[in-house]
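A quick write-up on the structure given underneath.
What you see is the complex with one protein chain gone and the rest in place.
Letters A, B and C mark the chains in the order given here, with residues in each chain numbered from 1 onward.
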Amino acid sequence: MWTRDSQAARAARELQDGFYVNLGIGMPTLVANFIPEGVDVTLQSENGMLGMGPFPFAGEEDADLINAGKQTITELDRTSYFSSADSFAMIRGGHVDLSILGAMEVADNGDIANWMIPGKMVKGMGGAMDLVAGVKKIIVLMEHNAKDSSAKFKRACTLPLTGKGVVDMVISDLAVLARPAKGAPFRLIELAPGVDLDTLRMRTEGHFEA
Amino acid sequence: MWTRDSQAARAARELQDGFYVNLGIGMPTLVANFIPEGVDVTLQSENGMLGMGPFPFAGEEDADLINAGKQTITELDRTSYFSSADSFAMIRGGHVDLSILGAMEVADNGDIANWMIPGKMVKGMGGAMDLVAGVKKIIVLMEHNAKDSSAKFKRACTLPLTGKGVVDMVISDLAVLARPAKGAPFRLIELAPGVDLDTLRMRTEGHFEA
Amino acid sequence: MANKLYPDAATALDGLLFDGMTIMSGGFGLCGIPENLIAALRDSGVKGITAISNNAGVDGFGLGLLLETRQIAKMISSYVGENKEFERQYLAGELQLEFNPQGTLAERIRAGGAGIPGFYTKTGVGTLVAEGKEHKEFGGETYILETGLVADVSIVKAWKADPHGNLIFRKTARNFNPMMATAGKVTVAEVEELVPAGSLDPDQIHTPGIFVQRLFVGRDYEKRIEQRTVRQRETA
Partner (left out) sequence: MANKLYPDAATALDGLLFDGMTIMSGGFGLCGIPENLIAALRDSGVKGITAISNNAGVDGFGLGLLLETRQIAKMISSYVGENKEFERQYLAGELQLEFNPQGTLAERIRAGGAGIPGFYTKTGVGTLVAEGKEHKEFGGETYILETGLVADVSIVKAWKADPHGNLIFRKTARNFNPMMATAGKVTVAEVEELVPAGSLDPDQIHTPGIFVQRLFVGRDYEKRIEQRTVRQRETA
């Protein structure tokens, strides 16, 4: 089984030199810590920034410089700022190569649900629907099973969707499942150390090719 | 009868302090020479400039600084530059107060034709269709009659339209015809010196209230 | 020159407000919000506001101020997760809420300001957001129709302005402010600094003055930070 850091490191191996990447809030943020040597990626923050730098040193925070998670950040020598309309034109127009997001559920047809649990107070989808609809490749980083041990990679999502048929790859604590194109079936790409196929099948509901 | 300069001066009396104005190519350009004392207007040029200044002094022309007529111009202390998309967003969104244009024909329902004569080589509509559709108020500056003495203010346009029902005021060498709102009939507002109502009626085809 | 300069937020809003009006308010989270204008809206007592803003502020700051006083009847937002009073009013049925995906919200405002009454987007297809909206195929893919948004008044926050109303924003405090400036029937801008005409580079103006009808220099900016995240200096 992979730790959260291992999952993030595994996701970072999907980064290619020159990629423009949007990282979601939570576990996806960790991916920035594992960018491989010699691979140069530029991080997009959907509130209006390309070229996001690391957190500032204490005392150097700037209230006018935050990421989409409202965290204080810094700029780089490549940074540009733009409006929210221009930022989502960039996202919707397919210019961002990769987005790594969390999810509550992913279905084996690529549907994703990560914004709303009926009965709980809804906080809103923020930019998640725009990202899954617009970004070229969507990787989901999530636990393989929920706290009640139910499978999160499912036959069909039970929660309201964020996007339909949009997910390209799932990296869980147990395995990497991916497909070569939207519409294709998911395949097992890699098992985490100490996980065998039977265990994976037992803990998975959605269909995948092994 | 009004000279071209007098027509332009008459049009300039329609300018109000604080107006943002787009002037078409040809006679409308002359209006800038007659802006009344104490009236401050900002000229928009649809190729991407707000705050157009006068022609440069000889030797100070800048190839990167032209107006929509491709003439060399200058900037002012209020000038801003923007893209063509932003420029026409400004125009289409109704932010420009007034556009003064030339025309080949205007109909008494406000239709205007000023871009195309069938059988002749068509050069294109440029920004004219966007301007008549988007700018709050449209004033046409034209000769009252064509070279063959036919009326240019007509029952219906015979040439392909630039816009439907968009003209608010016509300032010709004979008279000023205007209407209080799109859809309302045109009324005679003013006769040029030496022109009487009978003459105007004889030389006009379109309907107007006197 | 037509005077756009006002001494403060209250006078800049004078005559513009009425109950039941629609107000767009710039900012992302608490970053780049028109602090002075929000406080003046609270003091004005105007009620039944439809507020178009990406977020709803926090308890006691930003649009949270207008929620406390129950001046907001409806919010059009993409994310409202930082506000307990919002949650309380919403769950009690006292507040209407329309969620828009953030990019759809940004584009709807841009469209409203640009005279575009509707546009098609892939965002939200197959989700709750698409329900009741027109679907259309382009090139074999399905898109939904979203409409332009305009406001009676837009309130925005910029960094610098000149007396002509030309605005420049700073870093990620730009966010929704430029589009909202274009989509208000009247746009009121508060700025940190007023500079003389001619001192802004005309190539570098984010919002041309045509979009700004009223303008003043704000005061006492708090610029609160929601998530103060820092890294450690490495010691040799």
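Methods note: a contact is a pair of C-beta atoms (placed from the backbone, for glycine too) under 8 Å apart; a residue touches a chain by one contact, two chains touch by 3 or more.
What you see is a predicted model, and the numbers here were worked out from it, not measured in a lab.
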Chains still shown that are in contact with the chain withheld from the display: A, B, C
Residue, one of C:Phe28, C:Tyr143 or C:Phe216, that touches the chain absent here: C:Tyr143
Touching residue (missing chain; options B:Val31, B:Ala89 or B:Met142): B:Ala89
Sole residue of B:Trp2, B:Tyr81 or B:Phe153 that reaches the chain not shown, by the stated touch rule: B:Tyr81
Residue of B:Asp62, B:Asp196 or B:Glu209 touching the missing chain in the full complex: B:Asp62
Chain A residues touching the omitted chain (full complex): 17-18, 20, 40, 42, 44, 50-51, 75, 77-82, 88-96, 134
Hidden partner chain, residues of chain C it touches: 107, 111, 114-122, 136, 138-139, 141, 143, 147, 168-171, 174, 201-204
Residues from chain B at the interface with the omitted partner, ascending: 45-49, 54-58, 60-67, 69-73, 75, 81-85, 87-89, 91-92, 111, 116, 121-130, 133-134, 160-165
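Basically, only the chains that are shown with their structure count from here on.
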Most extensive contact between chains (C-beta pair count): A-C
Farthest chain relative to chain B (centres taken as mean CA coordinates): A
Distance between chain centroids, defined by C-alpha means - chain A, chain B (Å): 54
Whole-Å gap separating chain A and chain C, where each centre is the average of the chain's CA atoms: 28
For chain C, residues contacting two or more additional chains: 110
Per-residue multi-chain contacts in chain A, two or more chains: none
